[in-house]
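In what follows, a structure is listed as structure tokens, so that the remarks can point back to it.
Here the complex is missing a single protein chain, while all its other protein chains stay put.
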Amino acid sequence: MFKACGIHKSYPGVKALSDLDLDLRAGEVHALVGENGAGKSTLARIMGGIDTPDSGQMHLNELPYHPQNRAQAESSGVRMVMQELNLIGNLSVAENIFFDHLPNRFGIVNTNRLNQDARQIMQRVGLGDIDPGIKVRDLGIGQQQMVEIAAGLSQRCRIMILDEPTASLTDKETALLFDQIKKLQTERVGIVYISHRIEEIITISDRITVLRDGKLVATRPTGAVTSSDIIRMMVGRDLSAETCKRQRKPGQVALRVKGLSHRDKVKNVSFEVHRGEILGFAGLMGSGRTETMRALFGADRADEGKIYLYGADTPARIRTPRDAVRAGMAFITEDRKEQGLLPALPVRMNITLGRLGRISRLGLIDAARERAIADEYIDLLSIRCRSCEQPVRQLSGGNQQKVVISKWLHKDCDILIFDEPTRGIDVGAKFEIYQLLGELADKGKAIIVISSDVKELMAVCDHIAVISAGRLVAQFSGQEWTPEKIASAAFSEYIKNPTQGHQPNEA
Amino acid sequence: MKHKIKNLHTAVKDYIGMLVALTALLAIFGLSTKNFFTFTTFRTIANQIPAITIMAVGMTFVLIIAGIDLSVGSVLALSGAVLGVCIVNFKLPLPLAIIACMGVGLICGLINGFIVIKWKLPSFIVTLGMLEVARGAAYSVTGSRTMYIGPAVEVITETAALGLSLPFIIAVVIVIAGQFILARTVFGRYIIAIGTNEEAVRLSGIEPGPLKLWVFIICGVLASVAAVMHTARLSSANPNEGLGMELQAIAAVVIGGTSLMGGRGSVVSTFFGALIIAVLGAGLAQMGAQEPTKRIITGCVIVAAVILDTYRHRLSSRKIT
Amino acid sequence: MKHKIKNLHTAVKDYIGMLVALTALLAIFGLSTKNFFTFTTFRTIANQIPAITIMAVGMTFVLIIAGIDLSVGSVLALSGAVLGVCIVNFKLPLPLAIIACMGVGLICGLINGFIVIKWKLPSFIVTLGMLEVARGAAYSVTGSRTMYIGPAVEVITETAALGLSLPFIIAVVIVIAGQFILARTVFGRYIIAIGTNEEAVRLSGIEPGPLKLWVFIICGVLASVAAVMHTARLSSANPNEGLGMELQAIAAVVIGGTSLMGGRGSVVSTFFGALIIAVLGAGLAQMGAQEPTKRIITGCVIVAAVILDTYRHRLSSRKIT
Partner (left out) sequence: PKRNGGASTRPEVALIMKSLANEFFKTMEEGARSHQSMHADEYNLEVVGIKDELDVAQQISLVELMIARQVDAIVIAPADSQALIPVCKRAMDAGITVVNIDNKFDEGVLADKGVKLPFVGPDNRKGAYMAGEYLARRLAKADKVAVIEGAPNAFNGIQRKLGFEDAMAEHGIEIVSSQSGYWEMGKANQLASALVSEHPDIKAFLCANDSMALGAVAALKSAGKTDILVVGFDNILAVQELVKAGTILCTIDQHADQLAVFGIEYALEMLENKTAPADRQTPVDLITAKELQ
């Protein structure tokens, strides 16, 4: 039903797509996979009318299809959920969901109908507990992602493009999303599904198209390939997805948190991390993992709680991120666009920002040294960019994430907090990051990893703590954890007290 | 029912900072002057606010889309001048003259908006250019002279209903309409969205361009409506009028809690902001304050009102959690 | 070597828009007046730009952190007034008087910055308050009188080296120093980062507060340095000076391509911007243009220069591919 042939697209300095063909059948889920920067989002944007190809033909139901903008694409029945969040923080959830077709008469918004309709759709994607009138700004990033998805589902369509919809979702929401996808399939909607989570793709898709460096590698029926086949096609070499987790010997206590509380998001959280140890944090979306780390890092002022560093007997005074960084802590935030990057500035400046002291003397920056260091990290994490002078804004999502990580590696801290470090990162790079986490731990750093992907946590962590509705409800170590145990812990507080947590606005 | 009460509650909370500031001002002036609480004082204030309020409503819209319009003072002068010329030189009847006057505001707003959108320039600099151009045009239209119009426009101020003058009523209607548009219409939603995240709006398939153009046009037209009120009040058109009025209008809007960063604002609050500025002016004049004192107090009150507003926000955001 | 050439090439490309605008202006004025290309004209322009340039350098820094400082004109008046009072009434020697004058600028900047940071207010409104307060203070310091100072300050303009007056040399030094700080120092890097994404800077463990405070202080101090130049040029201190100069300074900065949204800017370009404005003023006065013409042309040139600049950007981004 949809066909694209010979699509070319270049951005200044890169060829994002070259001579790409794709076809999509009604009612199928067609997965697009490839490394970061392979061109998946570019293709999605072209289909969705946001970018125009330099050359190439597209046909929709045998008719030429060349949308000039998003509105034209949608009127042809092509809708998409973009990789980066594009919500309007100051508007309500309902208004965001129905943004381009607000129910109205003579231009006056029918608020009641809007909220009713929104509630219905939100129910479908598992946002039923949230008031449709609440501002999107007040939601956590995972919930925002769900709102994006809800907005995508809010209208009938013939083609639905989902660009990494699950990057910051937990299993629970992912399952709900898959239900919706199946429902769309029965309505004969063609679905393009982009993800870096190979298991997901194997579960949901009918066919898989692999891209590498903007070129088509292959299109195969899902049944005919294994996950290692896919990875080989993506990366161009073999990669054992199994982590090489070695037995580590934890050192002294690096960080001890006692009774940390912040508003009603974080309740009396205590834990400790040793040097050379990786502690994972699992939990449902919006459970307060991010809030815990923000309070710990001084990004929000904690109401209560003591933090003891490096085995000290007196609590450290951490009131601002500056205090935290001085005390040797690093925080790789989940929202790289708003909280991690200087989007308009070159990669080089982003990497060195946290530690300009190393490249300057008497307050003067040594430009050559700065470039050298930036290139070093670009190499180390194989960041795909034109040069260290390219604005980060122009990098693909995964590469942006690597830039954020480079910034903190360069800062060289002893305690590193990674909040969803692999969000939007391809398998190859994910593997590199796991390895990196391992190496850092081996070097005696204390590491905290938050992830919505439990398998990922189980692969890299020495211990896993589970947060539920702001409380630390369980801690598992080594061999005692199973996905089921973790999941039931994550739900525990909500079952005990069903009104909590998910409705922050009902005071 | 519960909903209503909650709404009222929210409304009071929204305006509490300004109500406090206003009450404080009134109390201070009431105590320090003899005849502050008289009918005439209030009539004076009611006479003064229409022009600045109407202008500030337009400015609210512009600030909400994260723009700014520095040209409103000059546009007021130019459209007032055109009004004068139409009545005095061309002997047009008042309604036609008013249409011509509003046409001028429309064109100025259109030009501002067009340039801002077409070349993606910051509105600050575009409207700064318009500030100069419109002022120059006002001089050239009037030959740099004040033009006496007289009874032909005075009818506007003299018309009254329920003891309120026509300009005041129009101002209130514009405030209500503005608030309605902002809070209840699709257009209002879109401009708030543009102010919050223009790129996201564009990516949602809605072109921000035409919407922004409309906002600048509204601002220009409202500046010319303000010009009608102002001219009626002065019985004459003076090409120097409205000098620095843009900053006053912005101050009114910002005191009202509208963010200069866009995406947030309320027309009703703007009205309170204008009221605070007018009361301050009237009160200081009644006290017979010296110019330096006036300036210093005005500056401090502007900042204090905004500081007060931040506490209101903290208060209300704490309530929510 | 190759690097050098590339640098030169980039530099020319960076400034090409403004160089074109400047050349066009010079050509037009050269053709339409008799004596434009004379030594006197250039000395006149060289005399006029130091104050506005120095002020605009400070403004560049403020705009880069996505702030704005509307108070610079009033701060110029106030610190000029203090300079005058120190010399005339207190009979202080010039260096001490200059220190007092710069102290005033420092305090004003400090207050601006402190309020902006402490209550997280938009600098627009805080400095609008300071605009009023500093103007009021200037009136009260001088008793609303013009103060003739005479030779005691004229020495500043009369000192010259290599045919260039001291103020001009100081202005150029400040421009160079400003550009150096912006492009080469840690401080400069931090303020660019703050202008781009303040939250990200904060979460990287760098407190933006103190840095922003410094920026406002720099802007205040530079406004008072501009006051010294201005007062020296006029031999007298007048509490009404500097009215509307903030908009001129902003225009200079923005013509120079600095973004009002923060995160991007160049001090050297600001200097060109100030030059364009000065040449425009001098040229129009030489032509004997009437006020309306002057205003209209000034407005158009401001906008045209900024539009031209957008093409420069497109040009240079196309070059890269």
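So that you can tell them apart, the chains are marked A, B and C in the order they are listed, and the count of residues begins at 1 in each.
Rule of thumb we're sticking to: contacts are C-beta pairs under 8 Å (C-beta built on N, C-alpha and C of every residue); 3 or more make two chains touch, one makes a residue touch a chain.
Note that this is a predicted model, so its numbers are computed, not measured.
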Practice item. Sort by label and list the shown chains the missing chain touches. Key: B, C
Revision key, fill the gap. The listed residue (C:G129, C:P239 or C:G262) that touches the chain absent from the view is C:P239
Practice item. Using the definition of touch stated at the top, determine which of C:G109, C:G129 or C:G281 touches the missing chain. Key: C:G281
Review point. Among B:T60, B:N112, B:T196 or B:N238, which one is in touch with the chain left out?
Key: B:N238
Study note, to complete from the structure: Contact residues on chain C toward the hidden chain run 33-36, 38, 40-41, 43-44, 47-48, 139, 143-148, 150, 154, 157, 230, 233-236, 238-243, 281-283, 285-291
Exercise for review: Name every residue on chain B in touch with the hidden partner chain.
Suggested key: 34-35, 38-41, 43-44, 47-48, 51, 139, 142, 144-148, 150, 154, 230, 233-236, 238-241, 243, 281-282, 285-286, 288, 290-292, 294-295
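Throughout what follows, only the chains that are shown with their structure count from here on.
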Review point. Approximately how many whole Å separate the CA-defined centres of chain A and chain C?
Key: 44
Exercise for review: In the complex, go through chain A and note every residue touching chain C.
Suggested key: 10, 12-13, 297, 299, 320-322, 324-326, 331, 333, 338-345, 349, 353-354, 356-357, 360, 363-365, 367, 407, 411
**Study point:** Residue ranges of chain A in contact with chain B within the complex
**Key:** 49-50, 69-71, 73-74, 82, 86-91, 95, 99-100, 102, 104, 107-109, 111, 263-264, 504-505, 507
Study note, to complete from the structure: As the complex stands, chain C meets chain A at residues 184-187, 189-190, 192-193, 196-197, 199-207, 263-264, 317, 320-321
